[in-house]
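Of the protein chains in this complex, one is absent; all others appear in place.
Per-chain residue numbering starts at 1, and chain names A and B are given in the order in which the chains are listed.
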Amino acid sequence: MSAATLPPVAASPGYWAGVLTRFSREKLAIAAGIVILLIILAAIFADVIAPADPSKASMLRRLKPLGTPGYPLGSDELGRDMLSRLIFGARLSLFMGLVPVFIAFVIGSLIGISAGFFGGRFNTLVMRTVDIFYAFPSVLLAIALSGALGAGITNSILSLTIVFIPPIARIAESVTAQVRGMDYVDAARASGAGSWLIIRAQVVGNVIGPVFVYATSLISVAMILASGLSFLGLGVKPPTPEWGLMLNTLRTAIYVQPIVAVLPGAAIFITSIAFNILSDGLRSAMEVKS
Amino acid sequence: MTPLVEIENLHVTFRGERTVHAVNGVSVSLAPGEVLGILGESGSGKSVTLKTLLRLLPERRTVITGALSVDGQDVLALEGLELANFRGGIASMIFQDPGLAFDPVYTIGDQISEAVMRHMGGTKAGAMIRARELLERVRIPSPERRLKAYPHELSGGMRQRAMIALALAGKPKLLLADEPTTALDATVQIQILLLLRQLQREFDMGMLFVTHDIGVAVEVCDRIAIMYAGQIVETGTVRDLIRDPRHPYTRGLLAANLHGAVKGMRLDAIPGAPPALNEAPTACPFAPRCASAIEVCSKTLPENADLGGGRRVRCHLASG
Partner (left out) sequence: MHPAAHPHPDELKALAEKSRAVKLLPNADRGGPATPLLSVTGLTKHFPLARGAVVRAVDGVDFTVKKGETLGVVGESGCGKSTTARLIMQLLDQDAGEMLFDGELVGGLELPLKEYRRQAQMVFQDSYASLNPRMTIEASVAFGPQVHGLSKNNAITRARDLLAKVGLDPARFAGRYPHELSGGQRQRVNIARALALSPRLLILDESVSALDKSVEAQVLNLLLDLREAFDLTYVFISHDLNVVRFMSDRVMVMYLGEIVEIGPVETLYAAPAHPYTRALLAAMPSMDPDRRTEEAPLAGDPPNPINPPPGCRFHPRCPFAEALCCAVRPELSPVGEDGRQVACHINTPGARHSKAPPALEIIP
């Protein structure tokens, strides 16, 4: 018998269609999503849309105010165009926000789901280890790890990933433990399915949604932490444009040109708020209970 | 004698993501000291009718029309303090889940005495004595000790008794019971049913008893009203209704309750499922599932035919 011989049945919109409908009612989250999309597009097409070379310095045109001809958002302490630096800076700032969270989402889910599903001593061992990391405030842990590993983009991503694995693993573990107690998991076991098949076919689909929503709420934290590392000199090295680093180098100009000096901070703020609002919208659209 | 409860053409509609016509023209009355069972399946509107009597429905998305009076008071017109005094003082309610009635962080004694003071006035000490009396009335052993207990420290049956004591704190004239024994084990259920029967006589209360279980209704009620799709389809004394059900739905329910069923023989089950009630019924809502439906059944809404002796049936076939 082949696929063609199966008669079609009335298809149901299913869960994701419902998520889409509910999300379409979340006006604020859609707005936040559009903001994020614009920032991402700006980052991708930075070469095309940035009005100037972000690393072209001019000692004569340092710390110009907003609206200066040729410098719509002013210039920094080395006379580089702020708008162009912000646009190019979005690349690394987003990258540092998204990549560690994504890697931590994959690894943390794996750890959490297996610990939650198998339970017992394995769970105790895994979750207590996770708790040791979780016990440190994330900022301290990120600084300590980056300090130990040395400055640089790769090391920043590595340390942020390590920071985010424990909270994601914990969420994944608790959701999995709930799902494992559901009768449909027992029914699958009663059908003779082994543990891995049950995890793959019955558990993952029900766990991944809430964990994903939680992970999206960590993107803003990751961006702020990454900026913080750069600010402290533990992340990106000058002259690479990155919002946190820009905030650092401009801090001395705070009395001279305060508005220009806070622009990178505003960029970090707006982007992270947008990610948080989007995450909240996803949470209610996906009907995830906190 | 003026009725204790008089419900005239009650309609309750919930607005929201989707509209639900939960109650569609209920008229019923209850004499003082009478026990009326409201029997129906989930979604029949039985609980909604009961909650309307205490105005417990969310006001903003509920549209209520019709007339409701309890002990001569227009329930729909009550506001503020009047409503607060009405709830618990004139009419009070017991639930399936005592968790709804009790606050987990206060002792049983605190909560019952609080309700006593609220409705009867007096001192805290006097109210505590009254609370202890109430626990005795609901036959809770060692009431002194239970006064100091927290709700979670009582077993299921004890918690149910304590909730009844709480409901009686304001000496209500009307007790509304919303499936109070559904979650209980059989041997505990019968204890609570007997207790309610006894208390209803002792306190001379009227009682509206909502249940899905005919057997339970027979144990406590004088009369039974059968609800389907937000309407009362048949009313009568327990005897009449059990021995001579007139509405096809009542007959189906009795069969489904295995009343007189022969072991292993297929049951005379009602096919299908109740209507969704997105719209108010314009024809007999039971017609699609009814084995004896005729043409008129799917065209017009049947009238409430009075068959005498307190017997009313909402069926085209019964009204001839």
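Definition applied: a contact is a pair of C-beta atoms (placed from the backbone, for glycine too) under 8 Å apart; a residue touches a chain by one contact, two chains touch by 3 or more.
What you see is a predicted model, and the numbers here were worked out from it, not measured in a lab.
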Contact residue for the chain not shown (choose from B:261, B:280 or B:301): B:261
Contact partner of the left-out chain, one of B:62, B:189 or B:231: B:189
From B:214, B:277 or B:297, residue that would touch the chain that is not displayed: B:214
Residues of chain A in contact with the chain not shown: 1-3, 5-7, 9-12, 14-15, 182-184, 186-193, 197, 201-202, 205-206
Hidden partner chain, residues of chain B it touches: 41-42, 155-158, 185-191, 193-194, 212-216, 218-219, 237-239, 242, 252-253, 255-259, 261, 263-264, 266-273, 289
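The rule we apply is simple: only the chains that are shown with their structure count from here on.
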Approximate Å spacing (C-alpha centroids) for the pair chain A, chain B: 52
